[in-house]
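As you look at this complex, bear in mind that one protein chain is not there, while each of the others sits in place.
Every chain is named by a letter (A, B and C) in the order it is written, and numbering of its residues begins at 1.
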Amino acid sequence: MSTEFISALFVFMLATFVGLDVIRRVSRLLHTPLMSLTNAISAIAVVGAILLAGEAETPLSTTLGLIAVFASTTNIVSGFLITDRMLKMFKKREPRS
Amino acid sequence: MSTEFISALFVFMLATFVGLDVIRRVSRLLHTPLMSLTNAISAIAVVGAILLAGEAETPLSTTLGLIAVFASTTNIVSGFLITDRMLKMFKKREPRS
Amino acid sequence: MSAATELTYLVSTALFIFSLKWMSDPRTARRGVLAGVVAMVLAVAGTLIHHEIITYRWIVVAFVLGAIAGVPLSWVPLTAVPQRTALSHAFGGLAAGLVGTAKYYLWLPTGELTKFRMAAIAIEILLGYLTCTGSLMAAGKLQEVLPTRPITYRNQNFINFGLIGLAIVIAVWLVFDPSRSYLFPMLIALALIFGVLLILPIGGADMPTVISLLNSYAGLAAVAMGFVMENKLLITAGALDGSSGLILSIIMCRAMNRSFTNVLFGAFGQVQAAAGVAEQRTAKSATPEDAAQILQNADSVVIIPGYGMAVAQAQHRIRDLYEHLAKRGVDVRFAIHPVAGRMPGHMNVLLAEAEIPYDRLVEMDDINPDMGQVDVALVVGANDVVNPAARHDERSPIYGMPIIDADKAKTVMAIKRSMNPGFAGIDNELYYADNTLMLFGDAKAVVGDLVKQMAGETIH
Partner (left out) sequence: MSAATELTYLVSTALFIFSLKWMSDPRTARRGVLAGVVAMVLAVAGTLIHHEIITYRWIVVAFVLGAIAGVPLSWVPLTAVPQRTALSHAFGGLAAGLVGTAKYYLWLPTGELTKFRMAAIAIEILLGYLTCTGSLMAAGKLQEVLPTRPITYRNQNFINFGLIGLAIVIAVWLVFDPSRSYLFPMLIALALIFGVLLILPIGGADMPTVISLLNSYAGLAAVAMGFVMENKLLITAGALDGSSGLILSIIMCRAMNRSFTNVLFGAFGQVQAAAGVAEQRTAKSATPEDAAQILQNADSVVIIPGYGMAVAQAQHRIRDLYEHLAKRGVDVRFAIHPVAGRMPGHMNVLLAEAEIPYDRLVEMDDINPDMGQVDVALVVGANDVVNPAARHDERSPIYGMPIIDADKAKTVMAIKRSMNPGFAGIDNELYYADNTLMLFGDAKAVVGDLVKQMAGETIH
């Protein structure tokens, strides 16, 4: 097991701590937007996809990579757009008065 | 800047996020014990001290290392002991009834 | 990775964290989205400047196509949000799976497949492909292109566990001898199949729980990918995602007072459907006229929306009702049950869409103490979440699930189309209570009538 791996583990553990803490404090009001926001964030896989497609080592890897890029981009775009669309709706003050 | 350094930065950042979140939620009641607990934790420097003293590369480094080990150990011992001593005092139920 | 890239990743991680932090309050939430977008842009940019990237053209094409496909996906009506989320989890899972697959076939010949990398890849593709098919199934059930009722057969759980067990055995085998390339496709196939079988026995209304579970799988797949590619950003973002999905599903299970295993293997919403035979008691029903009268003469009204409001898209009518009553000085509040509707926060979004100010929405625990003083509790297409059986009837499948105490209000009015049960498939004594009046019909229509009544009166 390389140190590289262990430090990856460190990062993973700490990020999970942060994640659990942060999410627990998200207001109930916003759980639906939260779902689509995290859905957009999970599209971070695009990073791996780009590397794969960009390094273009074999036709196979490139194609799979490109498909992955396409798939994740869809998530990013739709995920963020719909989250924002939902959040736009939350108003505090009385609408007409 | 080595990747080693950057992953160290990652760890630092995440740990800080965790720290700020966790401490913010410590009950006011326990701020004094908290101070001595973190004081004990800051004695983590003992790790560096041991490495220094143990690798015994030069007389200087060894001596400084040993002094550091001594100093940190004092903190560890006194820090944890006094924290526990304070916490023992916190009782919920009425003492005599 | 160059230092530049790594640093960009660092910033991106921080932004993702803030993005989620800011979701804790509606006032900062949109800033949260912005932070998320910036973080994602940085992530992509940082990756593109990575020196080993040689072809850009096709990537750009993929971006464009992805965007083109993505934009319309964000136009779906709010009732379809769960499906959409499921669908894009499928995409996410697919992406992870494909990357894992490609990496395997890249490293196989060059002998770069260390045990550790192989293990990471195995986890990545298992989670990835499982999430892909599983989410597709979930989307199908929610969109009702697939039968929403749980599909069960003998030894179902036995078969499922057998499958996943087999998959794990193969994975371990591969870890110890990655060169057995014929095992790899089998692993993929098993993951895909398992995803389908896992969802089959789960009822349509349990899908939200499943979706956020799949969300956390997608996150973990990204983490695994991060280990495969030694990429910290993938790990952190994935971890944030994984924990989010996990916590949301836990919250839902708690609010339904059910366990994960019960959700995943309980085939809920089927057994109980049988128990849904209503004893022949009579429920009083009222006309819109009477109802409108009662509402107008009340000092305080609590509206309890449920899945029915979502189905009927009645939220805008309800806004009108709310304004009419407010004009008359009636104190109107909305009681939101954590699992009312079909996804967490479902009601909040719909009511927000209808521009009902969110400071009128009260959470279950905050409203229940007041219910005793409330004049009228208006139940709009809610059922299980106001079923008193959850409080006292040990035998009820929803016993112990926290509910909104609508029955404690002086008068209860319930809008639904029939006496049919709700998601849990059980009868609801609330409708037979003496202080309850039923308003039969589609929620949108009925509330519309109520509003007309009031409007009418305000005129002459």
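Definition applied: contacts are C-beta pairs under 8 Å (C-beta built on N, C-alpha and C of every residue); 3 or more make two chains touch, one makes a residue touch a chain.
Quantities reported herein were computed from a predicted structural model and do not represent experimental measurements.
J.: In the complete complex, the chain left out here touches which of the visible ones?
T.: A, B
J.: Which subunit A residues touch the hidden chain?
T.: That gives, for subunit A, the contact residues 1, 3, 6-7, 9-10, 13-14, 17.
J.: Kindly note down the residues of subunit B that lie in touch with the hidden chain.
T.: These residues of subunit B touch the chain that is not shown: 1-2, 4-5, 8, 11-12, 15-16, 18-20, 22-58, 60-62, 64-96.
Please note the rule applied: only the chains that are shown with their structure count from here on.
J.: Which chain's C-alpha centroid is most distant from that of subunit B?
T.: Of all the other chains, the one whose centre lies farthest from subunit B is C.
J.: Just how far, in Å, is the C-alpha centre of subunit C from the one of subunit B?
T.: That gives a centre separation of 42 Å.
J.: Distance from the CA centroid of subunit A to that of subunit B, rounded to the nearest Å?
T.: 35
J.: For subunit A and subunit C, let me know how many angstrom lie between their CA-based centres, rounded off.
T.: The answer is 16 Å.
J.: In subunit B, what residues contact two or more other chains?
T.: 3, 7, 10, 14, 17
J.: Among all residues of subunit C, which ones touch two or more of the remaining chains?
T.: As it turns out, subunit C has residues touching two or more other chains at 13, 17, 232, 236.
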